[in-house]
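Missing here: one protein chain of the complex. Every other protein chain is in place.
The first chain written gets the first letter, and so on, giving A and B; residue counts start at 1 in each chain.
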Amino acid sequence: MSAHTHAHLHVHIPKVRTLVLVWLALICLTGMTTAVSYLELGWMNIVIALLIAVSKASMVAWIFMGVRHTTSLTKLFVVAGLVWLGIMILITASDYNTRNWTYQPMPWANNPAGGLSK
Amino acid sequence: MATLTHGAPEIAASEVNYLNVEHGWKSWLFTTDHKRIAVLYIVSITLMFFVGGFMAVLFRINLLEPEGIFAAETYNRLFSMHGIIMVFFFLVPSIPATLANFLIPIMVGAKDLAFPRINLLSWYLYVIGAFLTMYAVIRGGVDTGWTFYTPYSSTYSNSYVLAAAFGVFVAGFSSILTGLNFIVTVHKMRAPGMSWSRLPLFVWSNYATGLIQVLGTPVLAITLLLLAFERIAHVGIFDPNIGGDPILFQHLFWFYSHPAVYIMILPGMGVISEIVSCFSRKRVFGYNFVAFSSMAIAVLSFVVWGHHLFVTGQSVYTAIAFSFLSMVVAVPSAIKVFNWTATMYKGSVSFDTPMLYAFGFIGLFTIGGLTGLHLASLSTDVAMHGTYFVVAHFHYVMVGGMVMAFMGGLHFWWPKITGRMYPEAWSKFAALIVFIGFNLTFFPQFILGYLGMPRRYHAYPPEFQALNVLSTAGASILGIGYVIPMIYLIWSLKNGPKAGPNPWGAAGLEWQIPSPPTTFNFDETPIVTEEAYNYGPLEEVIG
Partner (left out) sequence: MADTVVPAGPETAVEDIRLKHHFATSAQQMDADTLGMWTFLITEVLFFGGMFTAYVMYRNMYLGAFASTSQYMNVVLGGTNTAVLICSSLTMALAVRAAQLSNRRHQILFLILTMIFGTAFLVIKGFEYHAKWVEHLVPGFGFQYEPAQYAHHAQILFFLYFAMTGMHALHMVVGLGLLTYLVVQAYRRVFSANYFVPVEMIGLYWHFVDIVWIFLFPLLYLIGHRR
């Protein structure tokens, strides 16, 4: 086997303090999201719940999974995955949310002026 | 044994290559060499192709008579199994898992794919999926169509839906792993000097395909899983009885399956770029446009799926947007067709067998793509949805496009893969037969569809008989066109003349190493100093 050239691996080792702080924040946010769910805030409930979940997830990704030290390519991949999930949900939702905009059962039935004649 | 011979390629070419370096079935079933895995795939998908083709023969025979020959249930199972096998077990892996598996590492100047063992795993998953699906076939088949629409598939069908769906589920992971391997290989395994703008277009198109496989296939997997749960529990989220929406199944299914039709064409487009450039002895016209059109297709293919739902119950507003976006996705496809044509313009075009298939591809894909636009127009689709027009459309792109490209690619790289040439006259003859047979089979279906013959029925009004008989006659010719290459290609393995490293005088790294290549492809990692398709006058390169 031919000789290999070895580049040095550059490894970012997180501090214990950082990890523990993130853990603490995650636990607090879990308590918070539970508490807020008992308040009557209308549509704000789900918005807050999702905001908290997104920030928790970002912390796990950014620190625990080390996204902050990865290459921009990896970051691009992560973003692409989320964008694709967004595409799926948003476009599908666009169907469900506009289905009844102009729904008229058998429009010709009560529209003598136009449409199909009987 | 597996060590590389050092020295000039001529000497290395002498005897040891990836095929004869080891012997015995174990050396094949436990190999991690991407070239051997590609060969395993070629054998397996060819088998599946003939199984699927056999079902097509049977239901084409059925359609000789207006009232049908088989029972309706039998007919339903035949066309469903045909679709499932051809789509998931032939077309999706066709070029990526075989030719691209063989070529991508070589084209980027690497010794193997990034994850050789995962590559082998992907083949095993394919085989397991194929066995599960064949189990369903043997037990009596599936009658849901390849699309597995609920609630029929989840509640009413009494055929072997679970086994077939599970087979597709497993094969899906095989496809994901192939795509993942390609993506990482193209990013991380390129030889020094092999910049993105020097990659062969075949690599670009398979990279784009890999993105689709990775982003789309998991959605198919979960959708089939939800379908299976529903079938087992007799209740589920697509079940209208409890307020579930069957159209949601279609959304999720087509979120994968429309992009999947591009899994079934993009690699073919890559093959055509290679062939057209080689046999016109010119750089592909507008390299950047062709490369980026692959990426554009990969991205846009994810936002047009609703054109399969125009007449279901999807909101008309969403349908309008989907209709518009479907028109947009045709633009990058058209760019490719124009650029291939421009490549041939003023080139010194020769008519070797691969080029004949490429001609076939360009013409037939254009027809398929243009009729796609008819279907993507809301108002015309209301009339044509569910007719033979759709059947003709997708066979023009899938068979006229992808299968032609597969055959073309196989004939182009056969000397590289096996080290042997095949008989030229026979191969040209077969290419011609395929072209004629194909058009005879499927052009009448455009007319049938236009006249209103619905798809997926075992019987039809008598006035459609003439065109159906024509179609069946064409199918027999097409079948012969596929059997002939089977014979002479196998024959050539032993008896074909030795090919030499570069029988076509083609540019590209794969033509600079011996045929067949050695296990690690290159003696030393190549250093790339020129763009792809650097074609000079023919005499200088032919070896």
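Observations on the model:
As a working rule, contacts are C-beta pairs under 8 Å (C-beta built on N, C-alpha and C of every residue); 3 or more make two chains touch, one makes a residue touch a chain.
Here the structure is a predicted model, which means the values were calculated and not measured.
Only one of the listed residues, B:L47, B:L121 or B:V235, touches the absent chain: B:V235.
By the touch rule set out above, subunit A reaches the unshown chain at residues 1, 4-16, 18-20, 22-23, 26-27, 30-31, 33-34, 37-40, 45, 49-50, 52-53, 56-57, 60-61, 63-66, 69-71, 73-74, 77-78, 80-82, 84-85, 88-89, 92-93, 96-97.
One chain is missing from the display, and on subunit B it is touched by residues 110-116, 118, 176, 180-181, 183-184, 187-189, 214-219, 221-223, 225-226, 229-230, 232-237, 241-245, 248, 251-252, 520, 525.
In this text, only the chains that are shown with their structure count from here on.
Centre-to-centre separation of subunit A and subunit B, using mean CA positions: 33 Å.
Across the interface of their complex, subunit A is touched by residues 3-4, 187, 215, 219, 247-248, 251-252, 255, 302-303, 306, 309, 313-318, 321, 524 of subunit B. By the touch criterion stated above, subunit A contacts subunit B in their complex at residues 1-2, 73, 80-81, 84, 87-88, 91-92, 94-99, 101-102.
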